[in-house]
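A short worksheet on the structure shown next.
Excerpt of the complex: some chains, original placement.
Labels for the chains are A and B, by order of writing; each one numbers its residues from 1.
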Amino acid sequence: MPSVRTPDPNPGWLSEFQLEETRARVPILYVEAVPIRVDALGQVEHVGLLLRGSAQTGGITRTLVSGRVLHGESIRGALIRNLEKDLGPTAFPQVPPSITPFTVAEYFPVPGVTPMYDARQHAVALAYIVPVTGECDPRQDALELTWLTPEDAAMPGILNELEGGRGHLLKQALAHLCVLP
Amino acid sequence: MPSVRTPDPNPGWLSEFQLEETRARVPILYVEAVPIRVDALGQVEHVGLLLRGSAQTGGITRTLVSGRVLHGESIRGALIRNLEKDLGPTAFPQVPPSITPFTVAEYFPVPGVTPMYDARQHAVALAYIVPVTGECDPRQDALELTWLTPEDAAMPGILNELEGGRGHLLKQALAHLCVLP
C-alpha cells in the first residue's frame, strides 16, 4: 500500500543532503542571541552561556543561542523558536521590539577571514541581546546553561571556550551593554 | 522656630529661577519613551500616547513619556523615573538593556530649525521604545493614557495632536519597529 505524502507542514526543514548542497551555494542566515538577566534598572547582571558537546572537537565547548532562519520563517519567529530550543519553554525571553540586530556576525568556512568561522558553511548571523526572566532549562543537546557576571564572562579563559570565535561576538555584546571590562 | 534645611537629597531639582537661567545657557538633556504593548512574538500591537493639558495652548494635547535627566542621575535612572512619573508604579516597563537610543530628538526654542520645537528651551532628547506589561495609571498631570494601533497612531489627525512636533518622533519609532503604514 502506497504511503501518502501530505504537504510538508514545515518546508523549512531540509534533508541532510539538501542542507549540504545548499550550504555550498549561498550564505546561510542565522539568528544568535546572548541571553542576559537584568536588575531592576534593566542593567545586565549576568550573561547566559551554553555548555555543550562539540561535533567538531568531541570536547565540551561553550556557545550562544543560535539557529537557522528557516524558509518562510520570520526573523522574529526564528529568534523565539531558537530561544525555546536552547533555553526551554519557561525562559520567558523579552525579544526586542525591533529586529535591527546589535551586530551582524559573519562566519566563513575558512578560518582567518573574520574572527569567527564555521567549518560547515558560510553563515551570516543577526545577533540580539535578549533578557530572560523565567527558568531556563536547556534541552538535551545543550548540557547546561551557566550564568556569569560580565566580568567573569569576559575572562580570556571563558572567551576562548566559545566555539567558532563567538568570544568575539560576546565581547561585542558586552561592549554594546557598556559592561565590557 | 527656624526651619531646618537638611542637605538636598536630590540636587538635580532646581528652583524655577535656576532652571530658567540654565535653559538660556546650555541644551537641556531629556529622555523620551514611546510605551508599547507587544504580542507573544514581541511585535508591537499598541502604542501608548498621553493626553494632557498643555501649558502653552491651554488645550488638550497628546505627548510621549518625557522628562529631564537630573544632575547626577544616570540615563537609565532618568528613564525609569520618568516612566513611573507618567505611567504609574505598576506599568512594569521593560527598559532596554542598552542605553543607545533609537534616535535623538533636537528641540529648538525657535520653530522650523527641526520638525520639533520647545518654546521654553533648547532640549536634546534620547528616545527609547519601551514595552510595558503592567497596568498604566498616569498621575494627575497626565489626564489619560490611550493605546492605539500603529495604523491609528500614524493618522495625521493624531500625529498633529502631539505637542512640540513629537508626531515626527512617533513616526520615527513606528518606522524603527517596521510598522509605519
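Keep this in mind: a residue touches a chain if its C-beta (ideal position, glycine included) is under 8 Å from a C-beta of that chain, and two chains touch if they have at least 3 such contacts.
No experiment lies behind these values; they were computed from the predicted model shown.
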Homomeric complex, total chain copies (2 given): 4
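Keep this in mind: only the chains that are shown with their structure count from here on.
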Separation of subunit A from subunit B, taking each centre as the mean of its C-alpha atoms, in whole Å: 34
Residues of subunit B that touch subunit A when the two form their complex: 36, 38, 41-44, 74, 76-77, 80, 94-100, 102, 129, 131, 176-178
